[in-house]
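Note that this complex is displayed minus one protein chain, with the remaining chains in position.
Moving on, here comes chain A:
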Amino acid sequence: MVITRTVEARAAGGLSSLEQELLRLAGAVPDPELPVVSLAELGVLRGIRVTGPGQVQVELTPTWTACPALETMAADVTAVLKDAGMSEVTVHTVLSPAWTTDAISEEGRRKLAEAGVAPPRPQTLGGTGISGPVALDLAIHCPHCGSTETRLLSRFSSTACKSLRSCKSCGEPFDHFKEV
């Protein structure tokens, strides 16, 4: 997973105990659209660096380029870090490497399913890592009854990152976190 690698790399390079604590606090901020998962579980928190007394820089990456929740995430992270005593919080948006649904943690996937959102399937990205998505053959389980008999209603749903499906077994419609 891209995310943890970035953070772990920093940790190996000497993430201070303060940075570790701030990373934990920022990572625990709930996603504004899907509050059952945290930013850390979603894999959008890319790194944190204390640059001076009371000064901290945070790197966030959007799930989808136009994700309107990104501004709220930045505001929420800023508020949490200010509460933790940091006076100057700067949030940078990073696009590269591009976020992928593979960055969502196992725990995050479990929580999404519990909240009625079918989690994304693992990506099988080709050599480039930039090839398109849409391997629609793998079964998607209905988050309500667990059936694999589900069908796509629309590739686009209530937010940019989800598609709309319905279950043939229990008849319920549900959102699916679509793979990127």
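The rule we apply is simple: contacts are C-beta pairs under 8 Å (C-beta built on N, C-alpha and C of every residue); 3 or more make two chains touch, one makes a residue touch a chain; residues count from 1.
Note that in this section contacts and distances are computed from a predicted model.
A chain of the complex is left out here; the name its UniProt entry carries, from "Peptide/nickel transport system ATP-binding protein", "Ring-1,2-phenylacetyl-CoA epoxidase subunit PaaA", "Phenylacetate-CoA oxygenase subunit PaaC" or "Tripartite tricarboxylate transporter TctB family protein", is "Phenylacetate-CoA oxygenase subunit PaaC". Here one chain is not drawn; of A:Ser16, A:Gln55 or A:Thr93, the residue touching it is A:Thr93. Residue-wise, the contact with the chain that is not shown comes from A:Thr65, picked out of A:Ser16, A:Thr65 or A:Ser87.
Checked against the full complex, the candidates A:Leu25, A:Ala74, A:Cys145 or A:Leu164 give a single residue touching the omitted chain, namely A:Leu164. Take chain A: the residues that touch the chain left off the picture are 57, 62, 64-68, 92-100, 128-130, 132-134, 153-158, 160, 164, 178, 180.
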